[in-house]
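With one protein chain withheld, the remaining protein chains of the complex are depicted in position.
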Amino acid sequence: MNLWHNFHYAVAMVLFCVGLYAVIMRRNIIKKIIGINIMETSVFLFLISIGYRKGGVAPVHVEGLDPSRMVNPLPQSLILTGIVVAVSITALALSLAILLYRQFGTLDVNRLFREEEEEAG
Amino acid sequence: MPEGAVRSVMPLLPILFPWISLLAIAIFRRRALRLRLWLCFAGSALSFLAVIVLLPSVLDGKTYYFKLASIVEGLEISLYVDTLGYYFSLVLAFMWMLCTLYSISYIDHKQNRYFAFLAMCGSFLIGAAYSRNMFTYFIFYEMMTFGSYPLIIHEETAMARRAGYKYLVYAIGGDVLLFFAIITNYFWGGGNVNFDQWGLPTLAAASKAALLTIFSSYIAGFGVKAAIMPLHGWVPDAHPAAPSPASALLSGVILKAGAFGIMRVIFNLFGIDLMKELGVHWVVAVFACITIVLASVFALTQDNLKRRLAYSSIGQVSYIILGLTMVSRDGTLGGIMQLAHHALMKACLFLCAGVILVRTGKKNISDMKGVGYQLPVSMICFSVCALAMVGTPPSVGFITKWMLGSGAMEAGLPVYVVVLLVSSLLNAAYFLPIIYVAFFRWEGDEEGHHHPALDFNSERDPLMMVPVVILALLVVVVGIWVTVPGFPLSLASRVADLVFP
Amino acid sequence: MKRLVSLLFIGALALLLLYVVSKMPPMGEPTNPTMTHVVPRYLEKSEGEAHARNVVTGVIINYRGFDTLGEVTVIYCALAAVLAVLGREKRGRIRDYVELSGIPSSVIVRTMVALVVPFIVLFSLYVILHGEMSPGGGFQGGAVIGASMIIFTTVFGLHLSSVKVPLKVRAALEGSAVITFFLVGIAGILGGGNFLAYAWPRVSQSLQPALVTWLTVLVEVGIGLGGAMVFVSILFAMVREEGADEPLA
Amino acid sequence: MSGAYRHFPILMVTIPFFGAALLPFLAYLRRKAVPWASAFFLAISGGLGTFLVGKIPPGGHLSYPLGGWEPPYGIELRVDFSGYFLMMAVAGISLAAVIYSRRYIEKEVEGGRITAYYVLFLLMSASMMGFVITGDVFNLFVMMEILSISSYALVAVTGNRNAVRAAFKYLLMGAPSSIMVLLGVGLLYSVTGTLNMADLAARVGDTGYREVLIASYAILVLAFMVKAAVFPLHLWLPDAHSIAPSPISAMLSGLVVAVSAFAVARITFSVFTVHAWGLVGTTLEALAVAGAAAVLFGGIMAIYQKDFKMMIAYSTISHMGYVVLGITALNPEGITGAVYHILDHGIAKACLFMCAGNFIYRKGFRKIEQLKGAWREMPWTCFAFSLAAWSIIGLPPSAGFISKWYLVYGSVRAGKVPYAVVLLVGSILAAVYCFRVVYYMFFQPAKEGDWGERLSEAPASMSVPTWALSLATLFFGVFSYLFLDSLLKAAAQLL
Partner (left out) sequence: MEPSFGALLNVLLLSLLLVTALLAVSSRDLLASVILFSAYSLLMALMWQRLQAPDLALTEAAVGAGITTVLFLVAIFRTRRREEE
């Protein structure tokens, strides 16, 4: 049973679900976007924890440091890309939110999509 | 490449010639109507010529092969002229030429659309006849199916639209079944659906359930086109709705494409032996018998002439199916011959119906009193063909029925003879009243007026009369000089010899 | 009902994920597959091969350079996306009738910001250029520049910012990250290697370390400039109100 | 493997990136040149691709280690024949769509956003090319993100309120699925320690962490199902695809969802190879059921649509089901069918959307009812529509027939006859919804005032791409034999 040992992972997964909860259940668009961000950072946390090594040090070469003590640099470089992706999606989503508000005067998805049904019907 | 075949472009020519029509239409568009239509006819005539030049060598037993494309190993689009395919192509190219000729003066609006699709369908049908394998056959067959849709709804009346819709529904259903059949056949037949041999040896290894699936899907798929009951629903609507030459082709050729497909399945894919072993041919035969009898009964109740003829076609095409599933040499021979014979008779009947419609505007039989005096030539031709349908000697109809009867006896199943006899009686029952109404009734006959004088004025249009007369003559001539090389018997007996060595 | 189903779904997903976590290799053990397979080479050889003391930078710029090309393309794409959604100002400046923060900025704040911003920019330059030795790098530096511009904008308003960083400059520099990266990649091909090869086979062995270092710096600078401009442009696009463009004076 | 051509795949991907980065500056100098420049960059990209004809060994692949770092250490491009085939499809269809865009976009998109439109368009096409040939799972994620972000924005580019709403819906489903891809990649990495597909394939077999692998596969498939709009997760598609500007609908429907479906194949065959199928069987079966449901659901919904772009969009859902069924058949024929279907569905769907765009451009019509008698005014568009519909239904000799043949054959060979039947029913449904439109166009009299007698075709820069695509459906049907052998070999290689 590695669950207690892997509590970093576990917290990351729980955060993932918290984010998903916000995306699915919260009606406000900004909340949904925050949810997306939480999901993203939780996955980053998960990946970085995977790269962690007990008693490790940051992967920067310094005189007299044994490379085998360093933590895994690969997830870190992946996450750097991931962060950029996250901020890009956030920027786009917020722009869309601004535009939606301009056009519909609401940020509540229920109202947005209720109106859609009315238009269709 | 099939064994002993000659690689040659000859099979390609009759497929390409009809496209002259499309070229002509594309070039002239709305100008030079007569020239345009004559060019369309030239296309079909050249196509027929290209078919007929092959006759001597096919009678010698030569086969031709031409590869269009090879999709992957074992699956190619290629043409192959064997006796059976040649036989079908000869019939249909001939019919196509005559009907195109007839259409020139019959079709009076939207000629471009009509002739373009007419030519395309002809080309595809010849391609289907010359297909080397089921895959190629399906491709041509499918294109032909959808290409004939504009022919059916040409008049664009509400009835034609409904008929076209029904046609499409049936056709798509049938084609999907067929597609499924071909794929399963390809899979269980070891990646081979070629017509080179008389029965795929690889197919025999498949399980019985698989074989049954394949066989029944094939029969049902082609059965839609061949109008085996209960899959005939589109026929009685499509025929009256379409212009007469198109109905002639529907009955004479397009229905036969289904029957021809069944021939290919039984002869070339399964082979007679495997079909016998499978032991379901009698089920198909029973369906065919039911169709033969019921269609004739339905025909009796129709007042619309073309509708009656349509039901008659449904019954007559099932003769072919019956002949094939008798599993006897004479039965097979009869079935194959019926393909050509029925085409001659029924096309003539429909073209006559077209003449009546154009000249008198009458559609229903009850209105046709005295038509025989207004249109003597057409009605004589009509009567000749009607009698031939009943099976009166000397005519092609008699030959077919004789052969089928003999086949039934050979197979030891006299019950089929009874079916044939009942059907002949019913045929007589629905054809003779037409002749009676046309010649022995006239306006005012009950008041004792003398019959009107014969009037040849309405039949001056040679474009319409020539095909009618040629077909009626052939019905008799072929019935008398049966054994002339090139007439159906010569080719059909070659096929039968190959199937029953 | 719908809520209940969603909640159940999320709960079930959480339980499943926790179950998976319990089956995962224990965190931090040196024997994990992640520690033994590809990584040792990065750790041991990056200094010699990628000429970066910071292994993360080595991996980002060198070993997995194409990911980073993708990364800068993503951020560039985000800019294009924001502009496609919100539109961009016309040539000229953005009129300033939008007060971004509700707080009236005092003289102290103004002076402080005016004093601090140059230092932030300087710091970010350090972050960019020092990326191969210490934590940091092009993107981080770019982000810091972007943040400094944001502070400037909040205090001095959009109008002045759009004068300081005019459209002309941004339009030219937004793509600089992608362009630099692409050109460096092409140079790799011309230098006889594959796309994005830094150590050109056609160059003699002795020059290669310097080459790699300089190319890395070049790429970092490109990323930094491009990233900063992209952030500034995104911010301008989002802050700008519709029709708030001032024609070119 | 030597020679300059081995650099071409990466150049095909990066040259449009580069072009996209140049566009804003170009727009600053000379705005009129932007559409031409984008077409130029895509044409170079496609032109480079044509040099690769015959260079990819059938049944093998071209491996290109980026930066010269040999595979598991660096990123590898892995161009096998199916990847190359799809890359060329992307290049060709994108080129047609970008040419089509010039006139169409002028009308629908406000001037200041046109540059952004083309930038996004280039990024979208190029990232799709990268997406299909990359040999690294994280790189797959990066390419997918470029693709997704540009797609979200392109849906909203008109600024029309419905469009913005549709784009947001798309983003709301797309972004979590992207994150799930990253999560799946992370799980995969945690038990194998590598990101390279070939290396992963070698290592997934003998790792002891079954549950983690199953979870990662399921998560990846689920995420790509959202992107590919496979049935229960399709909710975003109809709105997004029908409201987007027509060339974008063409790209989204024809390519974007299809390459996402291809990613499922990539994950299944290049990462979890035959050896690991014991792990992923259940997921695959669930996927197949979803695919079958998609075929039927999409087809039936398409029949009931009144708006023709909506109808085409639902048809896409149905066809993604085809692709999924091809992949889950797990045999070379099924995969070949799926890949070929991605191509021919892409061409035909793009053509359909362009025809729809022509009607919208000329008349502003969106309802199927309004197409009655359309052929009098726009005969060529109507003919192109019919040809493309022919391929969508899968009638010979169009390309759709070939792929349908392989899909059904693949299902039969896998012993999954019910799925074969579903595929056939799907084509019946396709026939129903396509014929309705074709019937209205050609055989129904026009409603008063809808259509006149005078010919008014769309401008040449729109008609020509439309026609080119509709003829391409025929070309790839008639000349399918040029590609199928290699595709089959490539597929057999995957297994």
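Some notes on this structure:
Read from first to last, the chains carry the letters A, B, C and D; within each, the first residue is number 1.
As a convention for this text, a contact is a pair of C-beta atoms (placed from the backbone, for glycine too) under 8 Å apart; a residue touches a chain by one contact, two chains touch by 3 or more.
What you are looking at is a predicted structure, and each value in this text was computed from that prediction instead of being measured.
Hidden chain, full complex: it touches shown chains A, C.
Considering C:Val72, C:Val117 or C:Leu235, the position touching the chain not shown turns out to be C:Leu235 (whole complex). Looking at subunit A, the residues touching the absent chain are 5, 7-8, 11, 14-15, 18-19, 21-22, 26-28, 30-31, 33-35, 37-38, 41, 44-45, 48-49, 51-52, 56-60, 70-71, 76, 79-80, 83-84, 86-87, 90-91, 94, 97-98, 101, 106-108, 111.
Interface residues of subunit C facing the missing partner chain: 28, 54, 56-57, 100, 127, 135-137, 139-140, 143-144, 146-147, 150, 231, 234-235, 238-239.
Here is the rule we use: only the chains that are shown with their structure count from here on.
Remark: subunit A and subunit D have CA centroids separated by 27 Å (rounded to whole angstrom). For the pair subunit A and subunit C, the distance between C-alpha centroids works out to 17 Å.
Here the spacing of subunit A and subunit B, counted between their Cα centres, is 69 Å. The set of subunit B residues that touch two or more partner chains is empty. Subunit A has residues 16, 20, 50, 74-75, 78, 81, 85, 88-89, 92, 96, 99 in contact with two or more other chains. On the side of subunit D, the complex with subunit C involves touching residues 7, 10-11, 14, 17-18, 20-25, 27-28, 64-69, 72-75, 110, 112-113, 115-117, 119-120, 123, 127, 130, 138-139, 142-143, 145-146, 149-150, 152-154, 156-157, 159, 164, 167, 187, 189-195, 199, 203, 207, 209-212, 215. For subunit A in complex with subunit D, the residues that touch the partner chain are 16, 20, 23, 29, 32, 36, 39-40, 43, 46-47, 50, 74-75, 78, 81-82, 85, 88-89, 92-93, 96-97, 99-100, 103-104, 112-113, 116, 119.
On the side of subunit C, the complex with subunit D involves touching residues 16-17, 19-20, 23-25, 32-39, 41-42, 62-67, 69-71, 73-74, 76-78, 80-85, 87-88, 90-91, 167-168, 171-172, 174-179, 182, 185, 188-189, 193-199.
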